[in-house]
Every structure is written in C-alpha cells, then in structure tokens.
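Apart from one protein chain that is not included, each protein chain of the complex appears where it belongs.
All chains are identified by letter, namely A, B and C, in their written order; residue positions are counted from 1 within each chain.
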Amino acid sequence: MIVVLKHGTSPDRQEQLIHWLKNLGLQIHVSKGESYTVLGLVGDTSRVDMDLVGSLDIVDAVKRVSEPFKCCNRKFHPEDTVVEVGDVKIGGGHFAMIAGPCSVESEEQIVAVAKAVKASGADLLRGGAFKPRTSPYDFAGLKAEGLELLKIARAETGLPFVTELMNIMDLDLFEDVDVIQVGARNMQNFDLLRELGKVDKPILLKRGLANTLKELLMSAEYIMASGNEQVMLCERGIRTFSDYTRNTLDLSAVPMLRELSHLPIIVDPSHATGIARLVPPMALAATAAGADGLIIEVHNDPIHALCDGAQSLRPEEYDKLAAKVRSIRGVVA
Amino acid sequence: MIVVLKHGTSPDRQEQLIHWLKNLGLQIHVSKGESYTVLGLVGDTSRVDMDLVGSLDIVDAVKRVSEPFKCCNRKFHPEDTVVEVGDVKIGGGHFAMIAGPCSVESEEQIVAVAKAVKASGADLLRGGAFKPRTSPYDFAGLKAEGLELLKIARAETGLPFVTELMNIMDLDLFEDVDVIQVGARNMQNFDLLRELGKVDKPILLKRGLANTLKELLMSAEYIMASGNEQVMLCERGIRTFSDYTRNTLDLSAVPMLRELSHLPIIVDPSHATGIARLVPPMALAATAAGADGLIIEVHNDPIHALCDGAQSLRPEEYDKLAAKVRSIRGVVA
Amino acid sequence: MIVVLKHGTSPDRQEQLIHWLKNLGLQIHVSKGESYTVLGLVGDTSRVDMDLVGSLDIVDAVKRVSEPFKCCNRKFHPEDTVVEVGDVKIGGGHFAMIAGPCSVESEEQIVAVAKAVKASGADLLRGGAFKPRTSPYDFAGLKAEGLELLKIARAETGLPFVTELMNIMDLDLFEDVDVIQVGARNMQNFDLLRELGKVDKPILLKRGLANTLKELLMSAEYIMASGNEQVMLCERGIRTFSDYTRNTLDLSAVPMLRELSHLPIIVDPSHATGIARLVPPMALAATAAGADGLIIEVHNDPIHALCDGAQSLRPEEYDKLAAKVRSIRGVVA
Partner (left out) sequence: MIVVLKHGTSPDRQEQLIHWLKNLGLQIHVSKGESYTVLGLVGDTSRVDMDLVGSLDIVDAVKRVSEPFKCCNRKFHPEDTVVEVGDVKIGGGHFAMIAGPCSVESEEQIVAVAKAVKASGADLLRGGAFKPRTSPYDFAGLKAEGLELLKIARAETGLPFVTELMNIMDLDLFEDVDVIQVGARNMQNFDLLRELGKVDKPILLKRGLANTLKELLMSAEYIMASGNEQVMLCERGIRTFSDYTRNTLDLSAVPMLRELSHLPIIVDPSHATGIARLVPPMALAATAAGADGLIIEVHNDPIHALCDGAQSLRPEEYDKLAAKVRSIRGVVA
C-alpha cells in the first residue's frame, strides 16, 4: 500500500501517521521526493482502512498495491478451481449448463422442466423454493415443500440442483441440496457468508446489483476464509440508468474476474435482462466472453406460461440455444 | 394498473391475457381505442408482476397506478408518524439529533462521546457493536460487549441509543436496545425485516446503496405489515460514478419520501460522503431539505482520532454544527 | 400516449387538461374507471412533454405508447438498413470489421497498420485526426494533416476509412472521408447532428456515456429527419460504478436496438474496456450477441507501442481475434 503525503506536511504529522501505521504491525518505507513524500507500507495491509487514511488532511492519495483478497486471488492460486457437483465439473475448462424455472410450483412442473432441460443437455437443475421478493405481499416460494419437489426431480432425472438459501436459520433444510445459491441481495449478508464457509457444499455467489468486482471477491473471501473453497461467482446484471432492460449485464466482468481469481464464473442472462427474447443473444455472448457456465430460466407449463414464462425460455427455445452455446464453446474453449 | 396492448393483438391473445388476469382475482375494464387497447385492472394488483406482464410480446406498456405500498403510504395515513424513543419524539415537526462514534471501542470512549454530544444537545446516541465489513479480515465490532458499553453510556447520560442488528439470531441480545438499525446492506434482507416487524421497538431503516425509493418503502412495508409501525427511513448516500465522495447523498429523497410516506426521514451525512469536512455542509443541507433528523459520527479519542476520527467530527466541531442546524430549523420548520 | 388522472381530480381540472391537449392537435379518448380516469391521446404525441404532464398534481402516471422516433423505428421500416461504403456492406446480414489506431500519428504508422489489418481481413480503417480530450493540455490529433495521411493509407490499401468530426466548421475538410464518426461526447450535439443529416455519407453515431437507448435513437432521428438515412449505431460502454474497467460495455443494447430499429449496430470493445487484454473476449461476445460489426483499435509501431499500444491490440493479436470472430459469425449468422 502506498500513501502519498501532501506537499508541506509537517514532520510531526508525518511521524504521527507513521507511528500509527507501525502500531498496526506494518513496516514503513519513506521515499521523499521534491514535491511529495511517499510511504510504502509492507506487511498485512488488509486491516488498513484506505478510505479513512485517504480522508486525512495530510494525505494526497492512497493506493492499495496488493489486492485485499487472498483465498480467491489468482496470484496465490494460479490454477483454475474446478468445482465438482456429483459427476459434474465446473471451471478449469469444464462448462456447465444450469437450467430450470424461477420458482418451483408443483411436482409436475419441476419434473417436466427437469426432464426437458436434461434432454437438452443441462448439467444442473435450478429452481427457487425460498424466493426474495421486493414486496411482502408477493409469493415467496413453496419453501421446505419446494426443496422436497426438487429432490423428486433430481431422483427422476439424475440432475443435481442449485437453490437459494436466504436465511441461516433454514440451513438444516438444505442438508440434501447439491449447490446453495446466495442471491444478489444477500451478497453482503456477512453472517450468512461466514456460515456457508462451514458447509461442505459448493456455493453459487451472485453479484449484488451495485457491487464492484472487488466487493464480490471479498464476499467470496468470507466463505473461503471460513473453510469452504467451493465457490462459484455469478454475474447477473448491475443497476444502471438503463431504460429498456431491467439491469445491465456486465460481461466484461467475465474476463476481468478470470484474471483476478481462480474461481469459476457463471452468467445469469435471465435476471440480467428480464426479457426472454434477450436471453439467447446474451447467453451466447457470455459463452463467447469465456464464462464457465450459464444459469438460465426455463419454464414448461403451457397454462401458466403466459406469465411465469415471460422471462423464461420454453424448453424448445432452450434446446436451440443449448446447441448454439455448444458451437460457441467449440470456438472459444 | 394499466396494461396497453400492442396494435394488432389478436382477440385470442387478448382474451387469454384477460382470462389470466381475472384468475388473479381482478376486474378488467377494456378500453378500445383506434390505435391501441387499454386494460384497466381493478382490485388488489399488488400481486401482479409488472415486469412479467410488460415483457409479453402483445404488451406495449404496463403502468402501475396505485403504489404497491400501503402501510407506509401517505395516501392512506395522511398524518405524519411520530416515533417515540423514551421522551424523544421524531417526525411530525419533531427533529432529532443522533450522534456518536462509528464503532463502540471502550467504555471511556463511548461514555466520553455520549457526554460530549449530550452537552451539544443530541437526543440519541449512536454506536456500532456489530459492524458489517466488506473484508472478513477487518474489525467487526465488540458485539455483545459493545451493547453493554452502550447501556453504560446511556445510564451515565440518559441518552437512549440506536445500534445495528445484522443477524436475526442476535435478536435476544437487543432486548434492552432503544432503537434497532437495519444497515444499508440488509435493506432487502426480507427475513430480518419480517422479524423486526414483530419487535416492539423503533427501527431505523437505511436505504441500500442502489435501492430506489420505492424499494426502500417496500422494505418499510415488510416491517409494518408484520406489525411494527415505528419505522424511520434513512437516506445515507447512493452509489454513482462519483469521483471524490464515497457515495452521492440523494437529498431530493427527503421531500420525495415526505410526499409518498408519513414516516420520519433521517439523513446520515457521515457515511454518504466519507469525509469529515463535508459532513457539516451536508448536514445543514439535509436540515434545509426538511429532514426529521440527522445521524452523525462523532469521535472523541485523541489517540485514535488519527484514523477513526477521519470521517467523524470532533466534539467541538459537532457542537458548532449542532448550533447551526438549530438555526436552519428555525428557518424551515 | 396514456395519461392516468389521480382519483378525485375535479371535473374542472380534468377539462382544463383535456382542453390544453386538444390545443396541441390531439384527439382525447376518456375512459373512466371506478378508481381512476385514463385519457388516451391520439395523434402526433411526439410534441407532448411527458415529464411536464407527469409532474402535474392531478396526474398519476403518463405512458408513451408509441415511440417518439420514426425514421429509425423498425415498426415503420421492418427491413434491415444496409449501409454501403464503397464495396463494403454493413447490416442486413453483412458484418464489418473496422480496425486501426486510436490516433493517426505518421504516414508510416497509419500505412503499416492499414496494411496489417487489411491482411487480417478488415473491411474499413479507423484512425483519429481530430481527437476529443478531457484535458486542454493533451494531444488533440494531427487534424487536417491526419486526414491526408488516412487518404494515403486508403490509396495504399484500398480500405475506406472512418474518422471523427468534432466541429461543424471542419466539415469541408471531411469531403473525401468515407464514413464520419460522431463521438460519444457529441451524441447530443444537436446542431452537429442536423448538419450531418445534410451530408451524403454514412455516419457512425456513438452512444454517449450516460445516454439511454431511446436517446441514442432520437439522435439518429436528428440525422435521418434531416435527410441522411445512412446511420450506424455504436455501443462503446456506459458509465457505471465499475471498479476495474473504464466503462461497462452494454451488450444487451445489441439485441434491444435490433428490435427497436433497422439500423446497423457496431460495437467498440476497445473504448468500453480501456484494457487491451479484455478486447478479444468482449469482441467475441459482441459478435455472439449479434452485432453487425466491430470497431477495434490496432497499433503497429514497436517504439511507441509501450504506451499507445496499451489499449490497442498488436496486429498479430488482431489477426487471431479476427479469425475467431469469423468462426463465431459462422455460429450466429
């Protein structure tokens, strides 16, 4: 970490700052130039609050040189992490197709969708049992019953499944779940992350709507520092001033996260756009950008397709998309 | 709710949509114009997913006419809510000064700051015991011990206090807390909100970094719909492309929330800017914009002031600011 | 356009609004429901200021049903526009590779790069002669001399070229330019757009950093309404809170613009990311998302490559990328 002092800082103030930094266990290298003085901080600078140091009146600039994340940092772990879910591998050249309905609604629905996406080559099933909803008056999922229906669909198809956990207190119910999803709104629910670090299951960690890549990696760090290294990062759109799409899918996050971290990177084009007809082009784009997998909403029920199907692909649409995704993989992998 | 169908929608598709909407328990008024058809939806439209209807290929536009929030809506509750904390009243013309350190660090510190801000006329003490931190390696607060120190400061000064709860499982520890704060990162931790709806204590609900005013009000709705009507809304800055300040304090939220809701509105200029010297002007601006209170970081410890004091005011700075705030209140109240 | 009146609006105020709207030459259909009244506006509503109507105290909501853009609207022009530059076609299934240095620096440089990108299959050369710079102290391009060097490169390679015009007063200098680029900062320089509507040359219109898709299309409309229908839209990244990349490339703009408009859509991954090593994945992603072309920075000068090459690809990198782009086109076209 580099701290640049303002021109004209008194030796007293400078000493006071150095003294305080040394008390944090750091070594300080002072480099005095003609027009400014630079302090180089050596040691574990992860505990130094950059914003606070930067706001001191004697400080012109602060720059962190080493990233504050370690466990998920590619510098310290150059090899790609490969997450394994049963026989399915994700990352390190292994690409995963995750598909299924937004919410689990009934046994018929989830089994039918599971069979359909399996037939199209999906590797994992997705389906929400506990649903975060902006309004307290909206349907919040079938909860425990939804988890049971997912297990039935798994038994029928052999597909492992991923589903969202919103509350630490529900953790017992997730014992037989294959992959636990942390939703965008919980990306910085730090107590939840810490508990998931004690679980022996892969975690699909979704990026929050207004979170930077560094913050996403720091949240992965929470899980990993608590002992669980099976983390997958998921880009699902950020909030911008966008007028036609619900969110803005940030695909440059894919190669950038690849460079910063060894964890697998999944893209969710369904939530990012909120519009079914934009899902195929964005799924192909994510694949071309180098994602390790896609999580896509697919719905099968013709009666309710009018509404729930609106942001979901129909199985036949998904089937066509899956074939194109494989072709793109053939080019970029 | 208004649904505008695209020109040329087939009668079949139109009937299918109307049928589906009626199944949600709504009455539908069809208004056929020359170039488009408008469906007026009457009944409880809070369960209709606007995004989903809007994404149908036969739909040109969807517009919610009535707001989806009810308990916190001024339309149904024209009088200002006055939240009472002991003898302190907030809202409905009552202005509250809330002040104290970011984190509780020691008995000496919290008692000294409490005495100082009380002498400057503060109504409530603030202080973090459970601290959300982006990094798992950062200091996360004194936790239960911090709460005990806050009680000591309260006993010494008579100031009730507000402190953040991050995790439902800690709720028992908060029994003797005066006001519970929900932090920005937990604004959409819906299970937490629902539990706080069962608590008989005022809640200070902070707006998330990328949350709209409607989302903030829907989160207040979660608490109120579960039975707790003592909610205060808190603007603390939103995330933008801003280059010099940490966040952008959105003061137009103050008069806009005042119009939409009857709940008291508090402004936090310390977290919004992250820079102590910007706190006084933004505190005065918030007061002039019509806020019902301010929550401001004040730190008293000369030894650690170097760092922790960086975004906090010193007691003497706070004292000067408090006097100016009172003068501004004299103009706008 | 739909205007929803608030419940309880007095007949007088309603009549006053209807009267005013009729004076704008519109027909008004009144649809009175139990809880609200809807006015349907028929006629040329493009002159009605939505924001203003929406801010009236008797109005609950305003919704534009028909888009305010006409010339560039796919509804009125279902066939893809194909822009022709010499023998090169762009749009309607024709894909264009545009490549070259950020700035024209010298004859050797621009000719060498032109030859290199032509060898890799590029269709057009790019190169800046007039450069918009945030700082008045930065190099602002070779100006007229730069245009001459571009013509030399064209003569040597046969590649037509695209270059930016910043100022109407320079228009005479651009007589022998093949495609005129409007930069992101000038997207709403309306007088410039209007003048370019009188020019008989294709225009490459870049999206502004904080402009919506509707605003981009309205700017295209300025050019087209003035008589020039050869407009290409260019997505080059929007400004967000992004921490690692300069801007956020909004690839969902590609399929969304495709749906809204018949104009060709070009993507610029170089300016969007600002980092050369992110250009290939984002170029492939843009191709997979369905773009009609790519504009990519390529630099050839080994001596200055240290700096100017930083966000530019080297010719050999571009060559590899171009081959992969063609493979992706094989999948999605």
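Heads up, the rule we're going with is that a contact is a pair of C-beta atoms (placed from the backbone, for glycine too) under 8 Å apart; a residue touches a chain by one contact, two chains touch by 3 or more.
The structure presented is a predicted model; accordingly, all values stated were derived computationally and were not measured.
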Candidates C:D51, C:E79, C:D172 or C:D200 - the one touching the absent chain: C:D51
Which listed residue, B:S66, B:S106, B:S226 or B:T248, touches the chain dropped from view? B:T248
For chain A, enumerate the residues touching the unshown chain of the complex. 2, 4, 29, 31, 33-36, 38, 40, 42, 60-61, 63-66, 239-241
Touching residues of chain C against the unshown chain: what are they? 16-17, 20, 46-47, 49, 51-53, 55-57, 68-69, 132-140, 166-169, 185-186, 188-191, 193-194, 208-210, 215, 218, 221-222, 225-226, 239, 246, 274-277, 306-308, 310-311
Had the left-out chain been drawn, it would touch chain B at residues 210, 212-214, 238, 240-245, 248-252, 254-256, 259-260, 272-273, 277-278, 281-282, 284-290, 324, 327-328, 331-332
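Everything below uses one rule, namely that only the chains that are shown with their structure count from here on.
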Quick check for the class: compute each chain's Cα centroid; which one is farthest from the centroid of chain C? B
So the centre of each chain is just the mean of its C-alpha atoms; given that, what is the distance between chain B and chain C in Å? 39
Between chain A and chain C, what distance separates the C-alpha centroids? Give it in angstrom. 31
Could you put a whole-Å number on the gap between the CA centroids of chain A and chain B? 26
Residues in chain B with touches to at least two other chains are numbered 239
